[in-house]
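One structure is given here, and the rest of the page talks about it.
Shown here: the complex without one of its protein chains, the others still in place.
Chain IDs A and B follow the sequence of writing; residue 1 opens each chain.
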Amino acid sequence: MKLVSLVVTLLLGALLLMATADFPDWGDPQSPASLHVSDYYIENSMEQTSVPNFVTSILADYRGYDTMFETTVIFCAGLTVLTLLRRNHRRQKKVVMSRPKRENQDLILTSAARMIAPMMQIFALYVVAHGHHSPGGGFQGGVILGASFILLALAYDLRTILDRLKERRALIMCGIGVAIYAGIGAGCLLLGGNFLDYGVWGKVLGVSPVEARSHGMLGVEIGVAITVMYIMFSLYADLSSGGEMDEGL
Amino acid sequence: MAEIITDIISKYNYWAFLILLLMGLHAMISKNNLVKKVLGMSIFQSAIILFYVSIGEKKGATIPILAHGHGTEQVHQTAAQMVAGFVNPLPHVLMLTAIVVGVSTLGVALALIQKIYRVHGTIEEDEILENIKE
Partner (left out) sequence: MTLDASLLWQFDFLIVLMVIICAVAALTFKDLITSAVVFGAYSFFMCLLWTEMLAVDVAFTEAAVGAGVSTVLFLGTALHIKRRAKD
């Protein structure tokens, strides 16, 4: 089996190598990937949306439809992991799970985690809010927020953190995150524009359409950050406890 | 001969991507352990993202963010100068989506592995196939 796969892989490699003879050189400004659509985005992004970061303006405004469905994919992945791993405890006797265990907590780890986690969260909120002017945006900020909860759950016990961040509330908030995104888009429909055309929010907010696009982008980034944060934590909680949700790593 | 060598050297990003892709593919097909297969899938995804990002590169250009976006002095450039001065932002956008979808797929794959371990008691592929055949 290994020999067959090695031969097939090397054949595929040789074919791809022969195909790269036609590719443009690395770093060529005239390569076809950089010619047709992306120079429209580079030239007109600042005048039409007043956001200096081209990547954020393409992600949240020009190609906002893709981002909405990507958020839905993350949400569905979190639900799938929950469905696969949670066990049914109705046949056994009821397990009392609300008392956190405090015996095996290390003093150095918990003190260090308690000092680092608020800094991580402030930095993550800065990344979300400043995504228009610097590298960042909704996804990055959401993942860092989720990682701060994972850090606390690694230093303390998983049960201690689950007392504060219950599973049902996490899932409801994920749904609210996706609903914020779709809601901003549907609001555009109600106000007379196309779906996800943020310029028409200017009538309600009282600003010009260019500024309204910038504010609409901030709104959808917040929705994405909320969903990603709760899903990252719930993925960790499900996978590291085998579905039981009582002992962490 | 010399021009083949310069040809190879000027396109070495394709070589790097090719080696990683073949390693990931070989791991997915031939490894017995299921966790190693999922690791191979993740390496494969990283190699594809590397390929896309390296296409958008331009010599002598800078990151795709306007430096003095809302400042008082606007740098007046012609359109062609602006386009040649910034790295192509479109592959970056597509690859942001790809990375996050990749981590979601990883989570579901690892959950499936835990479920298989619960049912069969092993995660080596040949032992699972023997268990199923009985």
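Convention: contacts are C-beta pairs under 8 Å (C-beta built on N, C-alpha and C of every residue); 3 or more make two chains touch, one makes a residue touch a chain.
Note that this is a predicted model, so its numbers are computed, not measured.
A.B. asks: For the chain not shown, which residue from B:66, B:83, B:96 or B:128 touches it across the whole complex?
C.D. replies: Selected residue, touching the omitted chain: B:96.
A.B. asks: Applying the definition given at the start, please give the residues of chain A touching the unseen chain.
C.D. replies: Contact residues on chain A toward the absent chain are 26-27, 55-56, 135-137, 139-140, 143-144, 146-147, 150, 154, 232, 235-236, 239-240, 242, 249.
A.B. asks: Which residue numbers on chain B touch the omitted chain?
C.D. replies: Against the left-out chain, chain B lists 12, 16, 19-20, 23-24, 27, 31-33, 35-36, 39-40, 42-43, 46, 49-50, 53-54, 56-57, 59-63, 65, 85, 87, 91-92, 95-96, 99-100, 103, 106-107, 110, 113-114, 117, 122-124.
The criterion applied here is as follows: only the chains that are shown with their structure count from here on.
A.B. asks: Quick check: how many Å separate the C-alpha centres of chain A and chain B?
C.D. replies: 17
A.B. asks: Which part of chain B faces chain A closely enough to touch in the complex?
C.D. replies: Going by the criterion above, the answer is residues 7, 10-14, 18, 21-22, 25-26, 29-30, 54-59, 61, 63-67, 69-70, 79, 82-84, 86, 88-93, 96-97, 100-101, 104-105, 107-108, 110-112, 114-115.
A.B. asks: Mind listing the chain A positions that touch chain B in their complex?
C.D. replies: 1-2, 5-6, 8-10, 12-13, 16-17, 20-21, 23, 25-29, 31, 33-34, 37-39, 41-43, 46, 50-55, 58-59, 63, 66-67, 70, 73-74, 77-78, 80-81, 84-85, 133-135, 139, 228, 231, 235, 238-239, 242-243
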